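Shown here: the complex without one of its protein chains, the others still in place.
Chain IDs A, B and C follow the sequence of writing; residue 1 opens each chain.
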Amino acid sequence: MAYATLAALILATFLPFAAFLLIMIFTRTKPALSARLSVGAIAVSFVCSVLLLTQNWTAPGPVEYSTQFLASSGLNIQFGFLADQLGLLMLTIVATISLLVQIYSLGYMAGDPGFSRYYAFMSLFAWAMLSLSVSRSLLQIYIFWELVGLSSYLLIGFWYEKFSASQAGKKAFVMTRAGDVAFFLGLFVVLLNAGNLGVLELNGPAARGMPHEILTLSALLIFGGIVGKSAQFPLMTWLPDAMEGPTPVSALLHSATMVAAGVFLFARLFPFFSLSPRAMGIFLAIGTISMLLASTMAMVSRDIKRVWAYSTISQLGFMIMALAAGGYFAGVFHLTTHAGFKALLFLCSGVFIHHLETNDIYDLGRLGSRRFKIPTISIVIAAAALSGIPPLSGYFSKESIITALAGLSNPLWLLAGFVGVFLTAYYSFRVMFVMFFPKEIEPEKVHAQEPYDAGYRAMAGPLIVLAAATVLLGFFEAPLKNFLAGIIVIDLQAPEHDWSHIAALVLALCGIALAWFEFGRRGAEQVGFIDKIPPLYHLFAERWYLDHAYRLFVDLVIDRGISWLLWQNDNKVIDGTIDELAGGTVEGGRISAFLQTVMIQYRLLAIFAVLVFLAFYFFFQKI
Amino acid sequence: MNWMIAAPEIFYFAAALWFLMLSFFSKPDARREHLSSLLLASLGVLVCLASVGSQGYIFIQAFTADIFSQVFKVLLSLGLFLIIALCGNLPDVGERRIQDFYFLLFTCTLAMMLLVSAGHLLSIFVSLEVSSYSLYILVSLRKNQDFGLEAGIKYFLVGTFASGVMLFGMALLYSSSGTTYLGDMARVLPGMIDQPVVVIGLVLTLGGFFFKLAVFPFHFWAPDAYQGASNQVAAYIATVSKVAAVAVIARVVAYAGQESTYFVHVLVILSVASMTVGNLAAIAQKDLKRLLAFSTIAHSGYILIGILALNPTGWSGTIFYALALLAMKFTAFLVVVELAPEGQNLQINDLAGLHRRSPLLALALMVSLFSLAGIPPTIGFTGKFLVFVAAIERGYIALVIIAMINVVISLYYYLLVIRAAYLLEPSIELPALKPSMPIKLLAGISTGVIVAAGFFPYPLIRVAQAAAQVLLVGR
Amino acid sequence: MIVPLSHALILAAILFGLGVFCAVARRNLIMIVLGIEIMLNSASIAFVAAALRWQNLEGQTFVLFILAVAATEVSVGLAIIVYAFKRTGSFDPGNYSMLK
Partner (left out) sequence: MHMEPANLPYLSAILATTVAGLIAIMLIPAEKKELIRRVSAIFSGITLVISLLLFFSYDRSMGGFQFVEDFSWIPSLGIRYTNGVDGFSLPNLLLTGIVFFTGVLTMWEMETRVKEFYALYFLLVTGVFGLFMSLDLFFIFVWYDVSLFPMYLLIAVWGTTRKEYGAMKLTLYLLAGSALILPAVIFLYFKSGTGSFGFVALMQSGMSGTIAPWEQKFAFILLFLGFGILAGVWPFHTWSPVGHAAAPHAVSMVHAGVLMKIGAFGVLRVAIMLCPVGWSYWAPLMAVLAAIGIIYGAFVGLRQTDLKYVIGYSSVSHMGVVGLGLSTMSIEGLNGAVFQMFAHGIMTALLFSSIGYIYDRTHTKMVPELGGLSRVMPVASTFFILAALASMGIPGLANFWGELVVFIAAFRTYPTLGVIAVLALVVTALFMLRVVQHTFYGPVNEKFSHLQDVSFFLGIPRMILAAVLVIVGLYPSILFDVIHTASAPFINGLPK
């Protein structure tokens, strides 16, 4: 039985990598074949992950295989698989959503010149993300962490003719790389003090021996990586720009799976992090700040994809708040449900963008996006789930977060949670009303027929599946809870703060009502209350001037400051001295050459002078 | 007293006499003179080779023949043969003076052979003067008088001045040691080396030989003599007279010089001075021969390092270096001679396009210049390496580092020459050079020797060590 | 010995100095050759004194050879200088500065 699991794991993770290599080397010029290869590979991975999940649903402890890697380099690093409940759950989420998005992309990306290249990068991403979810040691996680960053760079900058796309790709990579460097340093601190990088060992005995402040330092450093990858507070501005990539990419990477890798790592090392309460406090603060900031930005954005990008940041902030507050199950459950409905949101927006060729929500409304029946219905369902309307999955996961927050001593976090729920509901239904109840419409566009061609059907399929998942997933809360109980002892009978659930629901409904009042009503002039206060509007629209700060920092400190200084030093100081030296010798040469052409008497005099000097030197040296 | 010991000298004396007779009785014909001189020179080499093993003294040690002197005689005769091989068409020496030219060449070589095997101050003095005077006239023999004459005057004046200094030095040495035989001096001097008269006398005596080797204070004649003299004579001065100078300095210092810090300091000062002055002045040169003159001055500095080490590896290193100098300088001058059919002075930029005109000559020039610079796979590097090993054995690390820095400076101007040969394109399209078969052969062999001796120098080192043994025995 | 050797050597050294001064001071080629002659003679004095001091004839023989060599030197030197005078018309060493 053990071999079957290992075989399935290897198949699930390495098949997409094989597909990537095949496409890049051989089938680069044959798009259809590469698409089939990639989708086939991810389908097999999906089947394996589901089988693994079902088989190990009741398994007692984690299933783990590891071999010694780089032994000869003097380090003891374990490499292998850690297929515990969390790993398998993440494996299944990534596999399902990758499969759905790759099928969706058959329609969306049809006719794109870089079609096979797109599928190659998608398979590369699938391999990296799948292997990350079942990695055995922290170093292995770091390696696939970087590869995921690389595939996000390649996919964001997929349409590289557009300067903005390659710029966004570069920005994304450098920002995540800043986070990764913190993670890398955290890795060293842990390796040097705990002597081992295995995930099980760190969660278990190894971490006990570490002194307290080293524990906090390494936790903070590793959290730096999470901040980078999941676009949390300081390093968040790359995610909205990442929307330059194709929409399926945004759906897969920048909403459901890649950005969730940070939260997954948090959950993976949850026991290790919870050893230092001070660190958890800081994580809670960062999660809250990024959640609130992102939701304010979402309220004013006019680009549909950017709205969902800000929403992703804020939902990730929610998850980190939940985990930091000790709600292990709440965080992981929200991660699962969020992956579902956020992917659905993006894919539906993708259909609208694909057919109406615009991202602006007001234009989408004007060009009549109502006539696409399936995407409209599924986007409404997804928006409702996002705002936490029962009976959808979003409500259950948000409710478990609110419970976790309520359990905290300081009520401030709960208040922030409520504000978040309100804003989330407001901005998601703002988009709905603007798109589906436009003020002025272009008649001939609105009444055109819904195009039922093959591409459309390829896109509609995944929407239906995801919509079903969003609706049904809520009811799987209980089975999921005792499935995950295997890892952390979750107090199943946590005291029900039912008043907080009702408060959260009421706030969500108020949010929707405000959105309806401002955008949905018959005579509403569709202008948000924020837009009326220009300074606040610009603050939010400019992403709290974070981008300016970064550009200023890179421009002044890096470009104009240090590198200019060092370049001058290199040019003037070092090269200068050497050229001066060379010039000096050449000048010396000219002088001594001239001395050779002097008249004969002076030469004889010089000879005699030297001889006299040597004689005197004798006496001088004698004394 | 069997006369066979002095067989080489007798032969060269006869050859000189032959050309003297020719100049009186027959009409000068360049072709015939060149062939006969070539024949005589090659015979001379054979005689010297034959007499390598001969040992013994004539005129009570005034003329000593030992392995040291015989090895150097072979080098001198070989050098003469090579130079005469270059004198195929002597455009620069007038038709009328061809015979005198060869007569003087043979006399000068004869004098140098006597100098090499001289064991007595007087024989050193006389043979040195004879070789110098013949060189003064050879330098002035150039057809376009203004160059030749000026060089001749300057060479003569500095030369005689130096011989005056040498004489005074010898007088001081004689007055302190009471004997003029080098062998006796070696036994008498050790005790009193720290007396001023002895040591200054020694330094002044060496002054005369430093003139021949073009060491720092006495180097003023070299640039003008090289530039002024015709290419073949300059080649002769650069190779053969340097070898003789090294031999006599080695012998005098080995016999008379003793372990005295002052004496070593003097040699260090002179060595560093001549290296630096030579290398620096060479950077600003436009005329190729003048550049080679300054490089010779620099090389005399490196040779002095070998001498000042005063230990067996030092002597063998110096002898090997003299041999290396002969090979390197000859190849460089071969290219100079070939490139100046009318015997005119070559500017560095006249080398332009050499790699196209004649790849073999360009390669020969490059290999010889890299060897002069001391880049490893060449004989020049082995010479420098042996000399540096000797110096560091005595602990003079700073001197070796200064010498290596000088190597770097010297590479700069050698690279300028190579740049001219390989990179520059001539303004007017020059005809492809077709050197005659013997010259091609000569260039090939000499380049081969330079590189082979760089890779596998052991046979030559063994010869140098054998010669060096004699200097130690004399102590 | 009538006079200690050192006195004779000092005399020779002074004469040597004079010779050098004579060679260096005047801008005339002939005077340079003259100066060098004086230097040679100073060396002869030193040799003679040393020969007396060591009671052997080697010094004397040296002097004889110095005279002979000085003679050849003068002849060769004057030949070149006179020939140069014929061509350039002046003894001033200054105008021989073509070789740069």
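By our rule, a residue touches a chain if its C-beta (ideal position, glycine included) is under 8 Å from a C-beta of that chain, and two chains touch if they have at least 3 such contacts.
Bear in mind that the values here come from a model prediction, so they are computed numbers and not experimental data.
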In the full complex, displayed partners of the excluded chain: A, B
Hidden-chain contact residue, picked from the options B:7, B:38, B:52 or B:389: B:389
Which residue of B:56, B:376 or B:438 touches the chain not shown here: B:376
Touching residue (missing chain; options B:61, B:89, B:145 or B:465): B:465
Selected from A:26, A:57, A:188 or A:616 as touching the chain missing from the view: A:188
Residues of chain B in contact with the chain not shown: 313, 316, 355, 366, 370, 375-377, 381, 385-386, 388-389, 392-393, 397, 400-401, 404-405, 407-408, 411-412, 415, 418-419, 422-423, 456-458, 461-462, 465
Where the missing chain touches chain A, by residue: 24, 69-75, 139, 142-144, 146-147, 150, 153, 157, 160-161, 163, 165-167, 169-170, 173-174, 177-178, 181, 184-185, 188, 191-192, 554, 558-559, 562-564, 566-567, 570, 574-575, 578, 582
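Throughout what follows, only the chains that are shown with their structure count from here on.
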Chain contact graph, described as a line, ring, star, complete graph or other shape: complete
Between B-C and A-C, the pair with more C-beta contacts: B-C
Computed distance of Cα centres, chain B from chain A, in Å: 78
Distance from chain C to chain A - Cα centre to Cα centre, in angstrom: 96
Distance between chain centroids, defined by C-alpha means - chain B, chain C (Å): 26
In chain A, residues with contacts to at least two other chains: 597, 600, 604
Sites on chain B at which at least two other chains make contact: 153-154, 157, 161, 165, 223
Residues of chain A defined as touching chain B within the complex: 585-586, 588-593, 595-597, 600, 603-604, 606-607, 610-611, 614-615, 617-619, 621-622
List of chain A residues in touch with chain C within their complex: 597, 599-601, 604-605, 608
Contact set on chain C toward chain A in their complex: 20, 23-25, 27, 32, 93-94, 96-97, 99-100
